[in-house]
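Worksheet: the structure to be examined is printed underneath.
A single protein chain has been omitted; all remaining protein chains appear in their positions.
Here is chain A:
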Amino acid sequence: MQPSPQGATEIDPVSPQPPLDQNARSSNSKSPFQLALRRFLNNKLAVLGIVVLLTIILASIFAPLLTDLDPTKSDLMKIENGPSSEHILGTDGSGRDNFARLLYGSRISLIVGFSAMLFTLIIGVTLGSISGYYGGKVDSLIMRFTDLVLALPFLVLALTIIALVPTITTALFVCIIALTIWPNLTRIIRGTFLSLREQEFVLGARAIGASDFRIIFRHFIPNAIGPIIVNATLMMAQMIIIESGLSFIGMGIPQPTPTWGNMLSEAQNIRILRNHPEAWIPPGLGIFLTVLSINFIGDGLRDAFDPKSNKR
């Protein structure tokens, strides 16, 4: 932060001391966000989660560098082969390389998880903010609507939409998940806003002439950022599980697109389950590690934003 000429003045014997002291003091001011970050970095499990998740993300980004093989290319001469020097995790029922599918499959899981989370966040923050800030009739209307969506059984709804649509793309899949999950986040944000609305600084903000829009974006959302980030993170883990689950029962993103869920669905075959653990253990482990690390990060974030929750 300090400009480099500071170094030059240190040699200067007449340089006054007080400004330095003042700077030292002001650099001690940590924003609540910085304080949370420091608490987060002290949480070993959460940092471990970050390391594991980063490894998985890097592996998915640099998948083309880690394998030369095309994950969608079938080789009918090599169906259900065991591990070999060419295919280190063997091949699947259509002769596609399992290792390449594992690497590329992580992309789908992460993209679906992340974009569904982002989409849910947009719907949730918008509706939750309006509902919590304005209250009254608007609030009742939005809340009854969320009740309605919550009352619909998720799986039945998702399966119906998937069955009706001829081809499922990743984007469509994300929309289906997000459109059925958003009520949870909306309710959480509404609740946070309702409690914030009673804080006196909101009255203070109104008394200095801040508009509704400004109060929501400048004063409410920064104060609600803790619960929002925490829930969004944990939600992402949930989305990845949903994606894998639907793919596993064959209602997810269709073959030959590699996803971890699709790879696991191979294990529905008892022969593969018994003879080729190298085909289904890695994607299973992939889902497990991704979800676990995201949950660790989510827990770490929750403790970081709300230090009281950490007292045992």
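In the analysis below, a contact is a pair of C-beta atoms (placed from the backbone, for glycine too) under 8 Å apart; a residue touches a chain by one contact, two chains touch by 3 or more; residues count from 1.
The rule we apply is simple: contacts and distances are computed from a predicted model.
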In UniProt, out of "ABC transporter ATP-binding protein", "4Fe-4S dicluster domain-containing protein", "Sarcosine oxidase subunit delta" or "Quinol:cytochrome C oxidoreductase", the chain dropped from the view is recorded as "ABC transporter ATP-binding protein"
Considering the whole complex, which of A:Thr170, A:Asn223 or A:Asn269 touches the chain not shown? A:Asn223
Identify the residues of chain A touching the omitted chain, counting contacts across the whole complex. 22, 25-26, 29-33, 135-136, 199-201, 203-211, 218-219, 222-223, 225
